[in-house]
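Right after this comes chain A.
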Amino acid sequence: MDVTFWEMIWPALGRGLLTTLQISAVALTLGFLMGIPAALLRVYGPKWLRWLSVGYIEIFRGTPLLVQLFVIYYGLPDLARALEGLGIEAQFLVLDRMLAAYVALGLNSGAYQAEYFRSAIQAISSGQIMAARALGMSQFQAVTHIVLPQALRLAIPAWSNEVAYMVKYTSVVFIISVPDLLARGQFIISKYYNPMEILLTVGAIYLMIVLGLSTIMGKIERAATIPGLQMEVERG
Partner candidate 1 sequence: MSNAIVRVENLHKAYGDTEVLKGVNLEVDEGEVLVVIGPSGTGKSTMLRCINLLTRPDQGRVWVAGDEITAPHADVNQIRERVGMVFQDFNLFSHLTAEGNVMVALTKVKKMSKDEARKLAMFELERVGLSDKAQLYPAQLSGGQKQRVAIARALAMDPSVMLFDEPTSALDPELIGEVLEVMKKLAREGMTMIVVTHEMGFAREVSTRMIFMEHGVIAEQGPTQQLFYNPQHPRTREFLGKITELYGHEQGEA
Partner candidate 2 sequence: MDKLPDILGSLPYLLEGALLTLAITVLALISGFVIGLPLALLRVYGRKPAATLAAAYSTVLRGLPSLVVLFILFYGMAAVVKLPAFLAGCVALGFCSSAYQMELLRGAIQSVGPGQMMAARALGMSQLQAIIHIILPQALRLAIPSWSNEAAVVLKDSSLVYAVGLAELLRRSQQVAARTYQSFIVYSLCALIYFAMTFLANRGLDHAERALRLPTPLEETAH
């Protein structure tokens, strides 16, 4: 491999990495926005909402991300067509590949995050809510001002695992031809027939990003630590 070859491919890999990071960031944000209410509903919600939340969480945690991606990217347009046949306009179900990636990874991450938040919320003793209610707070106030600030801190270690996961798992979007890091790598391979170098390079980039993000999350975790508030985590 000469210098010009690498000079040629770095920009492509760089663009791919950007896409990977962008999808990860959107999916994590979306996942957060889904995860918090899902967790709260699962713990505090009325019965039917609790079941709804459990259903969402269990379905997305019980099936492969790639299958979810296929249902959303290939399945939903098909559903839209069927609905149209019944006279119902459902064009919004037809997502382009980037949007499908955001939605699939976001919903998937939301289900996992919901579980992290739930176990964090449940690790906060019920005495905390009781004490807050005794001070005259409403249930909603007690949850937002007393429980969540503690639970979110407790969830940071699990959440940093989730960050690493998302970055790694975004690689599945390559299968629906989203031009992420892995896709760019595969494209170069198909052009130059040098799979080992490129795959190892791509792998090294993923590894560096994951390690870098874990270090950052570790720093955040330490900064947010409150003495005596801790709990354990494992692989989602």
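Everything below uses one rule, namely that contacts are C-beta pairs under 8 Å (C-beta built on N, C-alpha and C of every residue); 3 or more make two chains touch, one makes a residue touch a chain; residues count from 1.
Picked so that all candidates are chains of the complex that A comes from, given by their letters.
Just so it is clear, the model here is predicted, and its values are computed rather than measured.
Trainee: Identify which of the numbered candidates 1 or 2 touches chain A in this complex.
Mentor: Result: candidate 2 touches chain A.
Trainee: Quick one: in the complex, what on chain A touches candidate 2?
Mentor: Per the stated touch rule, the residues are 59, 62-68, 70-71, 74-79, 82, 164, 168-169, 171-172, 174-175, 182, 186, 189, 195-196, 199-200, 202-203, 206-207, 210-211, 234-236.
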